Every structure is written in structure tokens, then in C-alpha cells.
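A single structure is presented below for examination.
All protein chains but one are shown at their positions in the complex.
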Amino acid sequence: MNRRDCREVVGVVVAVVTLALYSSPGHAADPQPITVLVTFHSGTGNTEKMAQGVADGAKGVSGTSVVFKRVGEVAANDLLSADAVVVGSPVYFANMSGEVKTFFDNWTLKFGLFQDRKMRNKVGAAFATGGSVSNGKEVTMLTILAAMLVNQMVVVSGGGGFGASATTGPDSPGIDDKEVTEARELGKRVAEVAAVVKRGSTK
Amino acid sequence: MNRRDCREVVGVVVAVVTLALYSSPGHAADPQPITVLVTFHSGTGNTEKMAQGVADGAKGVSGTSVVFKRVGEVAANDLLSADAVVVGSPVYFANMSGEVKTFFDNWTLKFGLFQDRKMRNKVGAAFATGGSVSNGKEVTMLTILAAMLVNQMVVVSGGGGFGASATTGPDSPGIDDKEVTEARELGKRVAEVAAVVKRGSTK
Amino acid sequence: MNRRDCREVVGVVVAVVTLALYSSPGHAADPQPITVLVTFHSGTGNTEKMAQGVADGAKGVSGTSVVFKRVGEVAANDLLSADAVVVGSPVYFANMSGEVKTFFDNWTLKFGLFQDRKMRNKVGAAFATGGSVSNGKEVTMLTILAAMLVNQMVVVSGGGGFGASATTGPDSPGIDDKEVTEARELGKRVAEVAAVVKRGSTK
Partner (left out) sequence: MNRRDCREVVGVVVAVVTLALYSSPGHAADPQPITVLVTFHSGTGNTEKMAQGVADGAKGVSGTSVVFKRVGEVAANDLLSADAVVVGSPVYFANMSGEVKTFFDNWTLKFGLFQDRKMRNKVGAAFATGGSVSNGKEVTMLTILAAMLVNQMVVVSGGGGFGASATTGPDSPGIDDKEVTEARELGKRVAEVAAVVKRGSTK
């Protein structure tokens, strides 16, 4: 081996190591592949529209896959394989609907996720729709986040102060552009934080 | 009619009016007949024991009848015919159980009680059991009270700061005497306030 | 005394008894004299406008006197002599302002009202203003009500689901007519329930 050969070998070694280093999932220049589960209950279609906004916002973050399901369709593995979970509910009597609450109860009763804190360190967030201002959207989002906190998830807001929300009653029917934007902002933020947490955990 | 006859007539009139006045349901010396609905979900029997304590406390207030039912057995008329409703839940994921939440949802979906605020001015209160301290008993009671407030019920605490509660996990299994006492105090307070509200409304 | 005289005596007796009966404080046809304390913190004037709406609504209920004070001006006797207390706050960081919270702390620290539950059975309610939708108005109202519940006050909503609220940020600056109406409805409801509770307690 002559000097030139040696330089070449050194070059290859440096290149390989550099490649290994910079192509590592932890590098900021690379998208961190993450999965965001967006799940919801929707009686009238309003919460589903918000859910679509959250999904669109998350997809806009490079490297992000979205799983989009009604709460009744979610299986244990959807939760286990997600890096982040965003849960949306209509306001029923100042709180999440019974259907969404039952979904959370199933984290213990059917899925066995609580017992070993299997959702620990996954990112969690919430969104809500309600017929009038100050009628339970905050309580709905905060109690969804509370359910996530007891599972030791890492919780964020986005869009609005506690998550994304929309007022859908007679004075402001349906989901308007501003509300969809809020939903997209939430999705984007969740995906970004999930990428940070995954990158920070695996390096 | 002579003077004596006249005096007798006056005497009878006074007696009748006095009787009518003092036997009226509004008089403090008389028990105000009221009905308290105590309803609950119980997975292990702990919340049922607390419910029994609430019922016993209410029955101790003269004039009080108690209807004691699991949430799944409650019909619209149980709610409509009650002067006060006390709802108890185990803590599931930092909040009332899905079964209790679904019960509230049925106030609209099945019973049609919300639409005309048919529960307006009835007295409401809450109790909760949970596996550990600060794991959702407060949230459970406050969100039950929030559901009652949107129905324009009149809300009270009793026993503890937000209602009666019991810690039932490994460090303090089951319902101890102090917790039963708290439940009884809640039942007593609800019955007393319901009597005040009924008396004040009907006089 | 002849028959006509006797009839006249009977007539007077009936009239006097009837008058006594119907002029009693407990009769629904008569206004129940009550005092409502409306107290608030206002940084920009918005919460003060809502407070004025609450006061106007309460004054519309016959027999009601209103005491209108900033939280910093309230003395122990204002609280003790009120039949109902309505507390309003701007939303600061998703919760009542420090000024309003300090006012509540003074119920123990300065006024000694908590120790013997001196506010027991007085009617309580809340209102809030905040810059955007779902940014803490619900939490502000519910935590004001929670502070009242630990004092064993009797708590009501009105106007909105948890009390009266107004969104005052760039998208909806100031207090609009609908929000003032909500404030008036809260004041009216508080005065009405306070009259019921006072009548029911004193009969």
C-alpha cells in the first residue's frame, strides 16, 4: 500500500464514519420519521373536520406519517406504535363525550396500556368543538390532557392555549377557516415536538 | 247571630287560617318532603359503599326520601321527580368513568332534559373514589358539578371541599369510617339545601 | 252586635290574617330583600363593564340591593352582609388574576371568613373576560366557583354554562351587546336564587 492508497483508505473511513454520523436519525437536517395518531369522535362532522386539519398540519412536517381513526376503531397497536396521539371530542355536558371517555377507559380495560405506563413519553395533545363559547371546550381539552398526564405522556398545546378548538353553535355554525388553521397549527406543533422527543430519546 | 256566636265564628276563621298557615309545607318547624336521587357507577363496590353513605346521610334529614340507583338504571322520571341529584364515580384516567359520562350524555340523547333545562334549580352534588391521592378525584367531582351547572342546577359541596371522596388504593384499601362519614355529611347537606330551595321556591 | 256587625268582624279578622299571611317575607308575590355583592378586578375596563351588566341584571329583580366594589375595596362586612357574591376576573395565564386570587386568600388571611365557614349557604357565581376563545375563561370561572365551594357556598351558573364570559381580544374587541346580555342574565339568576335560598332558610 502506498501513500496514495493509504490516503484513499483514510478517505473512505472518514466518509463512512461521516455518513454514519450525519445520516443518523438524530441529525437536525434529516426528517425524523414519526407517526402521529389523530383520533376523534364526531357526531355532526365538525370534530372530524378539525381532526382533518390536525392531520394536515402534522403531515406538513417532513418525516411524519399520520394514522387517522375514529376512537372506536383504534386498536392497542395504533397507540403503541404512535409517537404522538392527538385526541378530539365534541363537548357533551361541559366535558369530552362518553364515547371518547370510554376510549380512554379502554386504555386499561381492553388495551392494558396503563399498567406498565406503555404510553410513557409519547407526545399528547387535544382538540374540541362546542356549541357556544365557554361551554366546556377548555374542560374537554384539559381533561384529555389530564388523562394523558396520568399515563406519563408529554403534553403540549398548539393552535390555542390548551389545544385547537372551534365554536360550532348557531352564532358561528360549522368550522371556519380560522378554526381549521388552529387545528393545522396544533398538528404541526405535535409533529415537531414528537420529532424532538424521539430524536432526543434515541441519540 | 249574637255576640257569642260571632266570637265563635271569628275564632273558627282564625283557627282555620292559622292552621292553613302553619301547616304549610314552607314552615320551618315542618319537614319539607323532598326526594334525593343517589346514583353511581361502581366497578369494585367502593363507590357503591360511598353512595350508601350519601343515602344514609340524606335519609337522616326529616322528610327526605332517597332513590338509590346505578347510573344505568336511571330513567328520565327519576331525574325529573328528584329535588336533588348526587352522582358518584370511580376515577378512571383522572376523570369520571365512561359509564358515568354516558349517563350524563343521555340527559340529552335519551332523556331530553337539557333542551328546556328541565333540571333547572334542582340541587346537585358529587362524590368520587380513586386509587391514590391527587389522581383525579377532584377533577371527577368538579366535572360532574360542571355538567350540572350547564343544566342550571344549584350546586353544593359537602363532606370535603368539592364533595365526598375516598382513596381506595393499596395504601388505603377500601372505604374507611372517615370516608363513610364524609359521604354521610354530603348526603345530609344535599338534603338540607334541597329542602331550603324547595321551601323557598314554593312559598 | 247584629248579624251584619258579626260579618264585618269576621271580614276584618280574615283581612288581617290574610294580610299577615300574604305580606310575610316568605310569600312569592313579595320581593325578598337581598343584597348581592358584585366584585371584580379590571385592568382595561372590560371586566368592569361585565360587572356593571351583572349588577344591572341583579337590580332588575325586585327587592335586590347591589353593592358594587373592586376586589381591593371589599371589607369583611361586605362579604358577611351579602346574600350572594359574584366575582369577576380577567383571564391572566389561563386563570383568575393574582389580584382576584389574593382577594380570595384574604377571606382567610385578613377576614377570617373560612375558619367558621361564615360564607356558608350564601349564593356564589363567577364571570370572566379573556383575549381569545378557549384561553382560560372556563378555568377562571370554575376555579372561582371551586373557591366558593370550599367555603360551602351554594353555587350557580347563569348567562353561559359556567357563568358570564366575554372574549375581548383583537378578533372581538371590548364587550358587545350579547356579552352584556349574558352578564345581565347572570345577575338576574343570582338574585333570584339568593331570594329563594333566603326565603327557604328563614321560613
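We call the chains A, B and C, going by the order they appear; numbering starts again at 1 in every chain.
Assume a contact is a pair of C-beta atoms (placed from the backbone, for glycine too) under 8 Å apart; a residue touches a chain by one contact, two chains touch by 3 or more.
The structure displayed is predicted, hence computed values, not measured ones.
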The one of B:V74, B:A125, B:L142 or B:V197 in touch with the missing chain is B:L142
Of B:G53, B:G88 or B:G160, the residue touching the omitted chain is B:G160
Given C:T44, C:S62, C:S81 or C:T108, the correct residue touching the omitted chain is C:T108
What chain B residues would touch the chain not displayed? 94, 128, 132-139, 141-142, 160-162, 165, 167, 171, 178
What chain A residues would touch the chain not displayed? 1-3, 5-6, 9-10, 13-14, 17-18, 21, 26-28, 121, 142, 145-146, 149-150, 152, 154-158, 161-162, 189, 193, 195-203
Chain C residues touching the chain left out here are 92-99, 101-105, 107-108, 114, 135-136, 139, 143, 146-147, 149-151
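Basically, only the chains that are shown with their structure count from here on.
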Shared interface numbers for chain B and chain C above half of all numbers used, same, or below, different? same
Chain centre separation (chain A, chain C; CA means) in Å: 43
Chain A to chain B: how many Å between their CA centres? 41
Euclidean distance of C-alpha centroids - chain B vs chain C, Å: 23
Multi-partner residues in chain B (2 or more other chains touched) are 146, 149-150
